[in-house]
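Here the complex is missing one protein chain, while the rest keep their positions.
Order of writing sets the labels: A, B, C, D and E. Residues in every chain begin at 1.
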Amino acid sequence: MNGRLLVINPNSSIKVTQGIDRAVAPLRSAAGPVIDVVRLEDGPVGIETQEDVERVVPLILQRVRETNDAAAYVIACFSDPGLHAAREVAGRPVFGIAECGVLTALMLGARFGLISILQTVIARHRRFLGTMGVNDRFAGDRAIGVKVTELADENVTFARMAAVGAALRDEDGADVVVMACAGMADYRARLADTLGIPVVEPTQAAAAMAMGRIALGW
Amino acid sequence: MNGRLLVINPNSSIKVTQGIDRAVAPLRSAAGPVIDVVRLEDGPVGIETQEDVERVVPLILQRVRETNDAAAYVIACFSDPGLHAAREVAGRPVFGIAECGVLTALMLGARFGLISILQTVIARHRRFLGTMGVNDRFAGDRAIGVKVTELADENVTFARMAAVGAALRDEDGADVVVMACAGMADYRARLADTLGIPVVEPTQAAAAMAMGRIALGW
Amino acid sequence: MNGRLLVINPNSSIKVTQGIDRAVAPLRSAAGPVIDVVRLEDGPVGIETQEDVERVVPLILQRVRETNDAAAYVIACFSDPGLHAAREVAGRPVFGIAECGVLTALMLGARFGLISILQTVIARHRRFLGTMGVNDRFAGDRAIGVKVTELADENVTFARMAAVGAALRDEDGADVVVMACAGMADYRARLADTLGIPVVEPTQAAAAMAMGRIALGW
Amino acid sequence: MNGRLLVINPNSSIKVTQGIDRAVAPLRSAAGPVIDVVRLEDGPVGIETQEDVERVVPLILQRVRETNDAAAYVIACFSDPGLHAAREVAGRPVFGIAECGVLTALMLGARFGLISILQTVIARHRRFLGTMGVNDRFAGDRAIGVKVTELADENVTFARMAAVGAALRDEDGADVVVMACAGMADYRARLADTLGIPVVEPTQAAAAMAMGRIALGW
Amino acid sequence: MNGRLLVINPNSSIKVTQGIDRAVAPLRSAAGPVIDVVRLEDGPVGIETQEDVERVVPLILQRVRETNDAAAYVIACFSDPGLHAAREVAGRPVFGIAECGVLTALMLGARFGLISILQTVIARHRRFLGTMGVNDRFAGDRAIGVKVTELADENVTFARMAAVGAALRDEDGADVVVMACAGMADYRARLADTLGIPVVEPTQAAAAMAMGRIALGW
Partner (left out) sequence: MNGRLLVINPNSSIKVTQGIDRAVAPLRSAAGPVIDVVRLEDGPVGIETQEDVERVVPLILQRVRETNDAAAYVIACFSDPGLHAAREVAGRPVFGIAECGVLTALMLGARFGLISILQTVIARHRRFLGTMGVNDRFAGDRAIGVKVTELADENVTFARMAAVGAALRDEDGADVVVMACAGMADYRARLADTLGIPVVEPTQAAAAMAMGRIALGW
């Protein structure tokens, strides 16, 4: 097994990029492909609006074009910016963390919920779930209501995630939840313990799928 | 009634822009809003790939921002590039011709078909129909297989549209079809006559809806 | 632009008919088609039961047949009584306010809610949404619980609409709502301000679409 | 077990009424409820257009009101005219043959097809299937293309039904078909033998369900 | 009318089997088929886990094979264990109470709710509803939270059913509910009275459908 997996964080945050790097660490092995996690230096600090999503797409496509030695790519933003264009450009497997996170959740429960950061992204998520065609398995989408740039207080962030996850479980009927944001893998196990249902960390889900596909060579 | 409707052709083709201008002409009146049809000078000649779609989005958003005196906007490309970001940016109604074309078709038949230009856009259309949540009303999507830049031969183009429309009607069960491309309004009436079922020209559909919303003021 | 749009209020209420007339006033212009709003003198005072719906259909069809100089028709009752039969009979465009109201909402948000008058109509609305095939975009349907004939107290009516709209927004996740009744356009702007999300008045939505189609001539 | 089942043929055809009477004969027993099959003397000879459907509804409702000693009702026309209004009016179980035919088919195969009489009814059937919410189980709807009043030539009719049924099975993937018309029960067994898949006769399906509900008393 | 209907209770509980026997009693008549209700002596006391479901399937298939004189079979467990295999093996109609209960509910309301016994079965029900393709008509599924083996206290059980049914009606929008368990027919009428909406007892629904199909002979 060889090759290289490029994980692209489309925002410019070093802290988020480090969080993603820690998230994918368990997938690294001496025998396996290298996993490189990079950020877009010219990307925004956080991707919140639909315009933010659109503006990072050309940067992602440029990065994919420049990195023509990668065996596969992960776009590590839950809006999956430029996913289909990147597939067209790359000619090799490209994984979006929203798509992979949701597909992984479909194996872990009958109905999944999304723990989002901001209320304003929920309409975007609905469009994306419609594109995936998985609305029959969807339980709900609730926002913790903390700005991406203000997620630093870990106690507040975790408490909000736990509260929102419990509402998805108890009021919306979710039996699995997806963290609808990159870079928060450190909370995953603790959140699963607290909620008592599986929690999907989407960057891990995507990177794991990418590693499998690199190994298979298709 | 006053105000101004800006119809943006996201490609740079003067010929297509003129075709769109003719399409919306019946909606102009002395008493009504001005309808301006513009092209993106820096846009591609035709929008074919997903990357083409993504690359025109920043140009569209820029044009929307610059034209802050418009009462509404129409994005005249059947991929509806940047539709949701433009709505966010504009703060006024923005209409996509794919969305409006399909919604109009829903009033004209039980199941709609799409007459597309190229086979490669069909997967993109499927994603968009999923986003709209109207798959239960969808009959089929067939391509005429002529490149956007080679649509000049009107006899060939019309014959292909008629053949594809007949297949949508007879094999896929469509009782209304949508022309999945801007700038081809000149064929609409003749195609409807030939097929014997309603044919939606999406730029007209979108511009008509936009004029109505301008008149209502919401 | 010429021609005539006939808006048929299938009940006999003069007050509701006047409300509809005010609703479509912004769409009138010197250059455009005449818009005539008529009531069915033999219709019920209000349409509440399914039997009410069925009983007005022959009256509507008769009126459509008698008015053979109209370029298009709007049936101004949220049950869209006789919509498909009227299309068959008229041979010209016929618009139902429920269909048009919902289609307009699909452009204004990811998920729409319905503000209904009576609890008993909700099952009928569900059947109609199934027919339209738009359940994936549906958030909820809540009744204000005021009889059609008792809607005169505007403060009570508005307060109930605002409460129900807020529940659709906050509990059901609607980001756009449709007023599921004709003749209440006077509340629209105020309701939108109160709720902070778009509010669709369906008679306006239908009449605007009808005017556009008359202008296009298809 | 006692009581009475009223089967209403909404057209005026004596021949069709007799066919329906033969269809329900196997459900009669000395111990069970009486089954009366009646026609609407003022109904049309055959129900083809949507206007035909609408025009028989008041007649059906009148008949239901007049027959207040029935324990249950079957409306024996595949358009289920006035089904929901009749339920409202009757206060006792009312069965539509389209609804019952399709529900029965759901137990007999993974995907059902409809054998319709005329091409023009297919859009109406699609609306009805949307209302039922069973599109995921729907394979196709094909018309034999014989007018209701010209169904007398049994060899022609059967040959067309067999051909259409085979197309539903082989091209559309149906593994069960529903005869989308009342009064043709005489063909059912032969058609099932010819096609090698189950064939649902909808009046029998509805009457059987009605007899069961009468027995249960709910 | 003759023949025999075999109703198989896949658990070993004599009490539940007696409850099922009482449930189907109204369907028995001197002229009609015999209805035999049997239990699986080697089945579990109650079917709760998915493993319980799987383990009774071979027993059911064996019983079907052994009882080759039955005209039809009902599998009286709301998980419909082995339904499709039993159909394959029997070569005669086999009815599952979950399938029949839901299909019957589709005739009684716009959206149905399920009153389940245990929270843990809800994911299984969701898979089954997906298989049936009726999610668009589904309102909710709520558990009374009483173990199958602890249902003996009738006051507690009924109070929980009424509370859960009211929540389905008021919070989830159900206008008909299905008792998602066999052997509880004694509560049906009282529950319907309390809730004011139709209540489907699924074993009765299935047995009634089975009797009809036996009478029809197809």
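Just so it is clear, contacts are C-beta pairs under 8 Å (C-beta built on N, C-alpha and C of every residue); 3 or more make two chains touch, one makes a residue touch a chain.
Just so it is clear, the structure is predicted and the values come from calculations on it, not from any experiment.
For the chain that is not shown, the touched chains among those present are A, B, D, E, taking the whole complex. Per the touch definition above, the residue from E:109, E:133 or E:198 contacting the chain not shown is E:133. Across A:3, A:32 or A:58, the residue that sits in touch with the chain not pictured is A:32.
If you put the missing chain back, the residues of chain E touching it would be 49-51, 53-55, 57-58, 61, 82, 84-85, 88-89, 123-124, 127-128, 130-133, 135.
Take chain D: the residues that touch the chain left off the picture are 109-111, 136, 173, 175. Residue positions on chain A in contact with the hidden chain: 1, 26-27, 29-32, 93, 95, 99-100, 103, 106-107, 132-137, 188-189, 192, 198-199, 201, 204-205, 207-209, 211-213, 215-218, in rising order.
Everything below uses one rule, namely that only the chains that are shown with their structure count from here on.
Shared contact partners of chain B and chain D are C. Once the centre of each chain is set as its mean CA position, chain A and chain B turn out to be 33 Å apart.
In chain B, the residues touching two or more other chains are 132-133, 135-136.
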